[in-house]
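A single protein chain has been omitted from the complex, and every remaining protein chain is retained in its original position.
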Amino acid sequence: MTSPHILEIRDLSKRFGGLVAVNGVNFTIAPSETMGLIGPNGAGKTTLVSLISGSIMPTTGDILFEGRSIKTLPAYRRARAGIGRTFQIMKPFPGLTVLDNIAVGALFGTSTAAKALRVAREEAREWLELMDLQHQAGRRADELGGPDRKRLELAKAMAMKPKLLLLDEVMAGLNHAEIDEVIEAIKKVRSTGISILVIEHVIKVIQRLSDRLLVLHHGQQIIEGKPDEVLEDPRVIEAYLGRRRA
Amino acid sequence: MQLLAQILANGVLLGGLYALMALGLALVWGVLNIVNLAHGAFIMLGAYVGYYLFTLFDMDPFVALPISMAALFCVGYLLQGGVLNLIARSAMFNTLLITFGIDVVLTQLAQILFSADYRTINPSYAGSNFMAFGVTLPWVRVLAFVVALLLTFSMWLFLLHTRLGRGIRATAQNLGAARLYGVAPKSIYAMTFGIGAALAGGAGDLYGVVSQINPYIGATLTAKSFAIAIIGGLESPLGVVVGGIFLGIVESLTALYIGPTFVDVASFGILVLVLVVRPNGLLGSTS
Partner (left out) sequence: MNLRAKFLLTAIAVLLLGALPWFASPTVIQFGIATLLLATLAQGWNIIGGYTGYASFGNSVFFGLGSYGTAIAMVQWQLPFGVGLAFGALLSVLFALVMGLPVLRLRGHYFAIATLALSQVMTAIVSNLEIAGRNTGLVLPLLNGDALFYELSLATLVLATLTIFWISRSRFGFGLIAIRENEDAAASMGINTTLYKVLAFALAGVFSALAGGIHAYWITFIDPVSAFDLSLNVKMIIMTVFGGPGSVLGPVIGAFVLSGISETLSTEVSTVASLFFGIVIVTAVVFMPRGLADLIRRFRDTGWRYFNENVKQHRL
């Protein structure tokens, strides 16, 4: 069954005991499209990303990737299928070198053949250069500073050759100059044709990167559409700033 | 029916002592995130303190209790401040290794100093019993049980209501914030470890009265303390008491109905089950 969408979320909900973190979310992402995801703190954005990547399982609803339901697949199978993600609280491999960190993605990711370590490292080098990390290749991952760590997270995910990339608040903790650098890196990633779901708080990032924008509030989606329209919508302003501003 | 009641009574009495044994381990684990493989050695040393005070000075073991506790408090305080401190920020696994090393050192020192002969503390009332509800209750075990519960309850009060106790709990929950409030982590850590050791020492003194001691009893007692701490859950002294009594009853029942050689299978089998099914213990929250 061919689907025009890379990702289709149908009526997705997640309940933790009494708390409904994600409530009946519906949307799709097309190939090569970048979808922004915004919402106030606690809106359920990271939960949604974790549901898609497989870190947690949904309570109800379905997730279709390339037309197939993946809601029962464990995380590693989804990674193999082509879903890559970065973590808000970054998860590098601390004792490994920067190069080897990326090589893990090249070795496992979506590649099915048993690749030689040497080949994986060569592939990793390409991503190293794309992300401007050549000079850090031999350093331990836990020795890197802020923006470099973000670049490493991106490179690791990209080395998996994903078809859909989930970026969870990549810009957190960066200053303006650093944000611009990482935006450029993401644009490079976009140019390879993959679909991206970007969670961000920084509005300018969303505006510069997203083709479409989805807004979550209290686990429910309140609107979806083109960034300019969505950001002007009174419901969105109300969600962020409260009633008085609207 | 009568026999069952007797077995249960034995189990409960044993369990109270077990609970005290495990309390120090649970405290250090819950607060300092230190898994102390030398815990059993502390119990063993406390037992020897009680033994020598009894044989050399005719001191009643229940009178010697505070001395055992004080002695082991010093040992614990110094060990934490001088040795464990040095690897506080190292990988979790290193704490396991280093406490194991300390266990070996303490056990071998005890072997050298005290020899491997089995000993026991035998006060004059050791053999006497009294009857209640048709069940025979040995005086020493009942006294040990009462003292154990008293100490546990005091521990709980201490943690909740004293300044130091609150400081310890604060440090357990949030080291950074605790520092901001003027809590000095090094001394808190040393104090906590010292208290854990003191509780073990006290348990050891009582253990010496109800059972036999030699330098090598530490390993099994450490394992049992783990089982109790995990089964009961690390969240409160109450959990440890429940865990201790639960294990005591399980052991007594197993010894009678299945066979004494199956006691370890039962206790450690339950431990594995709890770890796999409900890692926060019987009383813990399911997260």
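Every chain is named by a letter (A and B) in the order it is written, and numbering of its residues begins at 1.
Here is the rule we go by: a residue touches a chain if its C-beta (ideal position, glycine included) is under 8 Å from a C-beta of that chain, and two chains touch if they have at least 3 such contacts.
Since the model is a prediction, treat every value here as computed from it, not as a measurement.
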With the full complex in mind, choose from B:L4, B:V63 or B:V83 the residue touching the hidden chain.
-> B:V83
Residue of B:F100, B:W139 or B:W156 in touch with the missing chain, whole complex considered | B:F100
Spell out, residue by residue, where the missing chain touches chain B.
-> 35, 83, 85-94, 96-98, 100-105, 107-109, 111-112, 185-186, 189, 219, 223, 226-227, 230, 259, 261-265, 268-269, 271-272, 275-276, 279
In the whole complex, what residues of chain A lie against the chain that is missing from view?
-> 53-55, 74-76, 79-80, 84-85, 87, 91-96, 100, 103-105, 107-110, 114-115, 117, 120, 156-157, 160
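The definition used in the following text is that only the chains that are shown with their structure count from here on.
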Go ahead and note the Å separation of the Cα centroids belonging to chain A and chain B.
-> 48
